[in-house]
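Structure, as structure tokens:
A protein chain is absent from this complex, but the other protein chains hold their places.
A, B and C are the chain letters, set down in written order, and residue numbers restart from 1 in every chain.
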Amino acid sequence: MLIRLGYDIQFQIPSTVAMVAVLNVHPSRTQDLLEPAELHTEPEMPITHYFDTFGNRCARFVAYPGWLRLKNSTLIQSPDTPDEVNLSASELPVYDLPNDALIYLLNSRYCEVDRLSKVAIELFGHIAPGWGRVQAICDWVHNKVEFNYQHARPTKTALDVYTERIGVCRDYQHLAITFCRALNIPARYATGYLGDIGVPLRLPMDFSAWFEVYLDNRWWTFDARNNQPRLGRVLMANGRDASDVAMTTSFGRADLQYFFVVSELEPVAVTEIKASE
Amino acid sequence: MLIRLGYDIQFQIPSTVAMVAVLNVHPSRTQDLLEPAELHTEPEMPITHYFDTFGNRCARFVAYPGWLRLKNSTLIQSPDTPDEVNLSASELPVYDLPNDALIYLLNSRYCEVDRLSKVAIELFGHIAPGWGRVQAICDWVHNKVEFNYQHARPTKTALDVYTERIGVCRDYQHLAITFCRALNIPARYATGYLGDIGVPLRLPMDFSAWFEVYLDNRWWTFDARNNQPRLGRVLMANGRDASDVAMTTSFGRADLQYFFVVSELEPVAVTEIKASE
Amino acid sequence: MLIRLGYDIQFQIPSTVAMVAVLNVHPSRTQDLLEPAELHTEPEMPITHYFDTFGNRCARFVAYPGWLRLKNSTLIQSPDTPDEVNLSASELPVYDLPNDALIYLLNSRYCEVDRLSKVAIELFGHIAPGWGRVQAICDWVHNKVEFNYQHARPTKTALDVYTERIGVCRDYQHLAITFCRALNIPARYATGYLGDIGVPLRLPMDFSAWFEVYLDNRWWTFDARNNQPRLGRVLMANGRDASDVAMTTSFGRADLQYFFVVSELEPVAVTEIKASE
Partner (left out) sequence: MLIRLGYDIQFQIPSTVAMVAVLNVHPSRTQDLLEPAELHTEPEMPITHYFDTFGNRCARFVAYPGWLRLKNSTLIQSPDTPDEVNLSASELPVYDLPNDALIYLLNSRYCEVDRLSKVAIELFGHIAPGWGRVQAICDWVHNKVEFNYQHARPTKTALDVYTERIGVCRDYQHLAITFCRALNIPARYATGYLGDIGVPLRLPMDFSAWFEVYLDNRWWTFDARNNQPRLGRVLMANGRDASDVAMTTSFGRADLQYFFVVSELEPVAVTEIKASE
């Protein structure tokens, strides 16, 4: 399927400020792009790209006082199948994990493994290791946490989510990630596009958060918020938690004025359909 | 000067457990080593080395039930001069920082930049940027925080240090790092050897923590705990905070039984002294 | 001046639940009431009144499944003058405080004196004791904290307000109370009516929080949120913090459906005005 992706994010900039944007499609998906996907700015300005230590492609630039618009629209080829499920994927003992997965067992800003490890073991320590245990974690978080935009806040940690039981998509993933790490299952935070393809409409669109877990010999997608395999997920970035992959980080003030994200099925032209008959 | 470095760390291992040790001298110092510096284990076991994303050389191995001893003794050539001081080193605007310094502006587990940014600006925002401002941060932390081994705890964060005003060397550095980052000064946590060379004796020895700050075009050593240039610092690892560079991380239980660290001036043989006359 | 007070609060009650309402005018103001001021419930139900340890008049009742309405409308005589200001009121040394003021120097749920005492002393320890110091605390809190309904949450403590610098009226008072207590100035939380009399209109009405400080030989009203003497404040309850004087506490689920508060100048009839000429 073809998915139209894009965003239009506008700021009022009071004084010159350095910014980093993690708004690119993730390097693992660039081969699926059918149109250019570079960040455009208005006014135009020089942009430097670099890869952070997590492998995300980041854009750096300097925003000058006035209006700043970040926008992009692109088209991506996406599988017609939902997130993969592999019930037989197994947890690896820590000594069989690849070196670069080890960091995803540690504490991070919003994932206090040290404070939730006893709880994780009590809740999930008795469950057979493997895909089913990660799914049990997702089920628990999905069922126990109430979705509510009004209760989002930037400093909310996994422990806060565990005690308050309310939050937004990033909060669900932080708690699930923390439980996984406490059980020695590598887990990392992911952000990207997730449209309402094949599910009832939720409006307005926003970027979405999910998480990835290392089972067998690769990373798999899990989503404690939606908790069902979904169509058309497009990864932008992953990291230890939301601190590492903020869509935009401004090192000084930048006042958000407008925010629009799109991720929807691209209608296929009639002539093409005929041609395929 | 020649410094004799070493450690002897012993655990009781109740059941097979994967471990990571960040006990090597940092790659930036390996050219100064005069003796082999590899981690020895008793019993002997296969060890795999790898570099983490921060550039530290880490050792992985599997510990089996019973006694485990990690030990090493080596000799390193160290400058006869204390930590460098450069009062004219300047803060760079964020847009002039190298890409790989940016991560050291962000939140991490024990450095809640988001929760202390207002405080940092109130305390240090009015001070002229540069070396002097970082020194002012160190002075504040050094003067306001009381050293006390009894008040160490593994979950203590920079905010806890700010409110409790008591802690050990890692706590001092976490608070200073957080203040620096809040002011857009890249700061990272460092661990290593720091003997009592040229200062009154403190016993017993332990590994030490300090931190590094990016000014001009390089990283500089600061130490909010000791707060004076010191002789004979030998870096082992750096990272975002103590979570990234724990001396040993065991992914399961490992009960510490004995802990000994040495870092002292190596007496030079008499014949050598004569030769140099 | 005459002030019309009242509320209309409606709940959906899923199953029988005990409730406590602290919605009465405070005993210290009952002599000013010109109309009955008892809590009415719909449906009617037996209500028991009692005084809590802080001296507030509380109502207890059992709510049965279905709709519950709490309402009242009354008229109170209020001074034509704003909150008293006495610049020469002095702080008492602790040993001269009355016994029953001592509890208002201690920690409470939302006022972590133990965690903010060092900060309080740094910020306000050098200011001359007395009214001016309490006013300096109010000024600081008023200037540093941004008002924002979106950032209210029931678990927010004084330390959270200090780090986040955003909140609603209760948050301002909790921080100011904590600073006062840390300086050995008794401070207690107050709730009640505060209409927009003599100030620009803010809509919609809500109950309001302020705080009281013991100087000289009595309690004085301060308000870190509004930070100016106001007309027509009508006290309902005071306590250690918001935990003690919640408008309604339900020991089980009670879903708020409607909330209306009024506190406004009662227009005086024309004939009365003529009579006074």
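Here is the rule we go by: a residue touches a chain if its C-beta (ideal position, glycine included) is under 8 Å from a C-beta of that chain, and two chains touch if they have at least 3 such contacts.
What you are looking at is a predicted structure, and each value in this text was computed from that prediction instead of being measured.
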Worksheet item: Which of these touches the unseen chain: A:Ile3, A:Leu159 or A:Ala237?
Response: A:Leu159
Response to the item:
By the document's definition of touch, the residue of C:Ser73, C:Ser90 or C:Asn184 touching the omitted chain is C:Asn184
Discussion item. From the list A:Ile76, A:Val94 or A:Leu116, pick the residue that touches the absent chain.
Written reply: A:Leu116
Discussion item. I'm checking contacts with the chain that's been left out. Which of C:Leu5, C:Ala21, C:Leu105 or C:Val119 qualifies?
Written reply: C:Leu105
Worksheet, complete the sentence: Residue list for subunit B contacting the dropped chain reads 150-151, 153, 155, 163-164
Discussion item. Touching residues of subunit C against the unshown chain: what are they?
Written reply: 18, 20, 48, 50, 52-54, 58, 60-62, 93-95, 99-100, 102-103, 105-112, 114-115, 154-155, 184, 243-244, 249, 251-252
Worksheet, complete the sentence: Touch rule applied to subunit A and the missing chain gives residues 115-116, 118-119, 144, 159, 162-165
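We adopt the following convention: only the chains that are shown with their structure count from here on.
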Item to complete: When you average C-alpha coordinates per chain, which one falls nearest the overall C-alpha average? Tell me, please.
Response: A
Worksheet item: Using mean CA coordinates as chain centres, what's the subunit B-subunit C distance in Å?
Response: 49
Worksheet, complete the sentence: Each of the following residues of subunit A touches two or more other chains, namely 155
